[in-house]
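Every protein chain but one is kept in place in this view of the complex.
Labels run A, B and C following the written order; every chain starts at residue 1.
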Amino acid sequence: MPANGNPIPAEALREKPLETAPGRQPGIDSAASALAHFKRTLRRGPALAAVLLLAVVVGVAFCAPLLGTTDPIAINPALRLKLPSHEHWLGTDAYGRDVYSRVMYGSRISLIVGLGAALMGVAVGLLIGVIAGYIRLADAVLMRVMDGLMAIPGILLAIALVSLSGASLFTVLVAITIPEIPRVVRLVRGVILSVRSEPYVEAAISLGTRVPTLLLRHMVPNTVPPLVVQGTYIFASAILTEAILSFLGAGLPPENSSWGNIMAEGRMYFQLRPGLILYPGILLSLTVLSVNVLGDALRDALDPRLARRL
Amino acid sequence: MLAYIARRLLATVPVMGMVAAIVFAILRLTPGDPAAIIAGDAATPAQLELIRRHMGLDQPIHVQFLLWLGQLVRGDLGLSLISNVPVMGMIADRIGPSLALGLSTIVFTVIIAIPLGVIAAWRRGTLVDRAVMAFSVFGFSVPVFVTGYLLIFFFAIGLGWFPVQGYKPLAGGFWPFYQRLILPTLALSTIYVALIARITRTSILDVMDEDYIRTARAKGVKESTVFMRHALRNAAVPIATIVGIGMAMLISGVVVTESVFNIPGLGRLVVEAVLARDYPVIQGLILLFSLIYILINLAVDILYTVFDPRIRY
Amino acid sequence: MSMETDSPPMDKSTPVLIIDNLSVRVVGAQAVQYVAENISFEVKSGETLCVVGESGSGKSVTALSVMGLLPKESLEASGGAILVEGENVLTAGQKRLRELRATRMAMVFQEPMTALNPVEPVGKQIDEVLRVHTPLSKTERRERVLAMLDSVHLPEVKRIYDAYPHQLSGGQRQRIVISMALILGPRLLIADEPTTALDVTTQKQILSLIRELREKQNTAVMFITHDFGVVAEIADRIVVMNRGRVVEVGRREDILSGPRQPYTRMLVSSVPSLIPRKRSAPAGEIVLDVAGLAKIFSEVRIFGRGRTVTAAEEVNLNIRRGEVVGVVGESGSGKSTVARCVVRLVNPTSGAIRIKGCDIAQAAGRGLRRLRRHIQIVFQDPYRSINPRRRVGDSIIEGLINFGTPRNQALGKARGLLRVVGLDPDVIQRYPHQFSGGERQRICIARALALDPDILVADEPVSSLDVSVQAQVLKLREEIRDRTGIAVLFITHDLRVAAQVCDTIVVMQRGRIVEAGPAEQVLTGPRQEYTRALINAAPGRYWDFQNFRPLPPS
Partner (left out) sequence: MDLWSHSKRSSARGLVVFAALLAVLLMSAPGRAETITAVMHSGLRVLDPIITTAHIVRNHGYMIYDTLLGTDAEGKIQPQMAEKWAVSPDGKTYTFTLRSGLKWHDGPPVKAEDCIASIKRFCEQDKMGQVLMTMVADVKAVNDRTFQVILKEPTEVILTALSKPSGLAAFIMPKRVAETPSTTPIKEYIGSGPFKFVTAEFKPGIKAVYEKNKDYVPRSEPASGSAGGKVVHVDRVEWVTMPDHMTTINALLAGEIDYTEWVQFDLLPMVEGKKDIQVRVIEKQGFQTMYRFNHLYPPFNNKLIRQAAMYAVRQEDVLKALVGNPKYYKTCGAVFGCGTPFESSAGADMVVPSNPEKAMELLKQAKYDGTPVVVLHATDVSTIASNPVVITAALRKVGFTVDLQSMDWMTLVGRRASMEPPAKGGWNLFSTNWLINEIMDPLRAATVSANGKRAWFGWPEVKQIEDLKMKFARTSNPAEQKKLAEEVQKVVIEEGVMVPLGQFYVPSAYRSSLTGVLDSPVPYFWNVKKSGK
């Protein structure tokens, strides 16, 4: 959980890049058996629970309007801060809006933020990482820029971007993704550096394969397993960062509800209506928990060395 | 070794210069300006313009940047635009609490997390291992303000064991000082214990596959000694890395915990300065953070040589 | 010089190690899978029993079972007994097993580079054995360790005591591991391929050290290896294993001269002999001419003086059409650097590499790419030479596609090539992990031949294959060379393989060429001292494996 708006470095979670450890790689050779292993891990214990819960959250996000929710934005100041009742299953917030509907609709924004940040972070990180990993000259410069980027606290970046171009979903997404990029770059660069010395890459070079095809066909596929795993960690920390940013008033516009927003607005009434923080908080924590567990299962499935330790 | 440290420190200058330039540009592009903050509600545009000229904000950006660099070289971070107090002083007031909270959390975390990680690795696959890992994943997933409020609700309000908020410097006696750090340390530690326990476990398990572990067993060495003397020592490098990263993040301010427990740390100063567009303070802070970040990385690298004789500079 | 290993005096006491009908199976597998079945043999004190077999034959598993070091979650001993001086190890508790290890039985492993704890001085790691098993004081222990280091012929024992593993050579580290194993004078020493990762010259010293210590401490040695040369050199008795079963047991002379089982016979005869085959001197035009090639790796440092390492210097050689030039040398001799320079995987610092007249050394960009067609490379490790994520067919035709051949025409050629390398063309759709090591090496060869190169560079192509598979691949290469007249630059550290394959041999040491000439002359009448030492160090050179009889003394 990003304690300070500066999300946990996902590469710290992924300890070491999944470089094809020289000489010890005969384990899982093709994607097919990795998926089989992944399906096996999914069928038992925590991973199964994680998948079910994620399915529920995604289901809630898609069919929120059908789940007995009213308009999450409709305010009714007369019914402020009501306790859970028949019409309002989870009570109402400071503007009299139905908390249950807002939490349901909130899942949409949080999933979009999570997914968006993961995809954007991985895509940009992959591009820069490949360049840094393959072109020696670019490497030194790019990595220094990444160091610099990591030193800027995420919260400053977020507030600056949000106030620069208004609190829209896109700016918040960019603000959350930028601190993640240096970590993805570092990971991808690690993989590219270790893969470029692999015999099958050198064989391709001697076969006259042009650089772009060489990168795409032989090197980038190796970055896929670690990137998929890192994507899950970014997904999880993005949802939490959005909550932190909203908590500090630099997140999404409060009109459309996201779990972060609901909690931020409910912060003041914690001891009066703890539900305002707990309901979205629990759902948020469980979603992040399941994404992390899924991330672990994926990492172990895709990294033969760790598989044995499950 | 000293030559290496000197070289590393010299290399920080361009990085910090670049960071300062990026931040300077972002700030100047951000709408809203400090003059409006000072003048308050009823200021007319003319008055705003005058205040801005006094603060030198009307000059082109690069001139302002050079001016600021000039001051920086002389070691002066300038005055806060809002409260005319030297930036260096403001930061100095805040370093104490941030350092105290950061150190207390890191030490508490290391004392709890490393043994936890070791046990999880030692009892791999058993219930204990799963429990530790489940706790660690959960530790990641709960926002710190939820944990913070719950801790205050039960221990400060409910049982009254700890004060609700505030920070007392160490000079005022150890207990009043540390009493106020216990709850925030607990709130933060749920995250960092999770992170470090996890990585301790995984790096130990990575090491257990190494050949020298098998050699140690072949020497008839007890499994616990194999674990502690051979495995843990070799797993120290990745563990040191994550502890370093954790430390850097804690020092650079955990704004949410600081606001929930009202600890006047660097995190809160960043948010206040950004919201008030107090440019000199923001720039001073960013330089401080990048310096902290780089110094901690350097410290961790040097620590590597202690743990692993193969690494020499 | 006759065989100097006359059999030592056998004391008739009960054998130190008795393995009786041992079986080891995979834990938790649905169908019961045996990794080793009804293994039985004995080792007497002072005797060296060689357990020989190809990879996957179960020899290492047997050794680990004796030491009780089978990985708990994956393998377990399911039947039979292992008696070490009469005590059944399988039924002994963990505590008892620990007491036995290093005191009564000890083991030495294959990889010296990773066998020692990298973050602890080697002296302390040996000292740990004494600390665990003896009540000796610190100073007494230190003397014992220093004495042991001396007995394994290590120089400046005090400096070595405090050194870290990464500061020692492979050979020195293996001596440390041996001192760790033998310091308490155990009755049984198990050595699992202790010299496979070492250079030939170091291997010779380690083998003689083991023999010396065996005689001094009258230990029973169970020596595991896949290299028949080593077996011929040091074994008193031999156990041949295949797919987890004992195929044959017998005295060295009986097994080598009159193997009874067909598997043993095949295994012994596959060992290439050191005497090069007669062949006509190659006459074709010079296809590859390397003049004054040098490669110096310099570590770029902004401030400190960069360290430079000279990998290869003044390398001159040329290869005629259809000729096989072997480059032989120990690790670090620069032989693979030369290979990689010639294929331009590494940019040579200076010198010319002319392929049919055009110099590839300084070419770049489009020019380099066009020249690459004429020279291809095959690597050592079959498991990492083919992209695991692509079908085998796509890998083979990659070269053709790069130079514009339409896909289906390229696939047609690929099918032809598969037939040439002795594989069924229909495998073109399969993935690499569905092939054995030998088959993968054939695929690599097919891929290299796709562009009809003039020169094929083979960097240790067979050294990671089992002996039997090695023989097939070498025979295949012979056929291809005869049919296509392709020139081959063959890099190897194994003199036997060089003897069988190469027309001319170039011997390299520390980056420089020491001797070059026809294989016949270099291997039987070497002129340089280093070459002579290299040949002498080759184990089992007195035995003619193909014909199951000792070589006539030269």
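Brief remarks follow.
In the analysis below, a residue touches a chain if its C-beta (ideal position, glycine included) is under 8 Å from a C-beta of that chain, and two chains touch if they have at least 3 such contacts.
Keep in mind it's a predicted model, so treat the numbers as computed, not measured.
Across the whole complex, the hidden chain's contacts among the shown chains comprise A, B.
Which of A:167, A:243 or A:262 touches the hidden chain is settled by the complete complex: it is A:167. Within the complete assembly, B:156 is the residue of B:156, B:186, B:298 or B:311 that touches the hidden chain. Residues 30-33, 36-45, 47-48, 50-51, 54, 80, 82-85, 90, 93-94, 96, 99-100, 103-104, 107, 110-111, 114-115, 118, 122, 149, 152, 156-157, 160, 163-166, 168-172, 177, 224-225, 227-229, 232, 259-262, 264, 268-269, 272, 275-277 of subunit B touch the missing chain (whole complex, contact as defined above). One chain is missing from the display, and on subunit A it is touched by residues 73-75, 77-78, 80-81, 94-96, 159, 162-163, 166-167, 248-250, 253-255, 267-272.
The working rule: only the chains that are shown with their structure count from here on.
Under the contact definition, subunit A and subunit C share the contacting chains B.
Measuring from the averaged C-alpha position of subunit B to that of subunit C gives a distance of 50 Å.
Separating the CA-averaged centres of subunit A and subunit B is a span of 21 Å.
Residues of subunit C in contact with at least two other chains: 73. Shared interface positions of subunit B, i.e. residues touching 2 or more other chains, are given as 125. By the touch rule above, subunit B contacts subunit A in their complex via residues 14-15, 18-19, 22-23, 26-27, 29-32, 124-125, 130, 133-134, 137-146, 149, 153, 157, 188, 191-192, 195, 198-199, 202-203, 205-206, 209, 238, 241-242, 245, 249-250, 252-257, 267, 270-271, 274-275, 282, 286, 289-290, 293-294. Those residues of subunit A whose C-beta lies close enough to touch subunit C in the complex are 20, 22-23, 25-26, 29-33, 198-200, 202-210, 213, 217-218, 221, 308. Listing the residues of subunit C that touch subunit A in their complex gives 73, 343-345, 369, 372-373, 375-377, 379-381, 383-390, 395, 398-399, 402-403, 431-433, 444, 447, 451.
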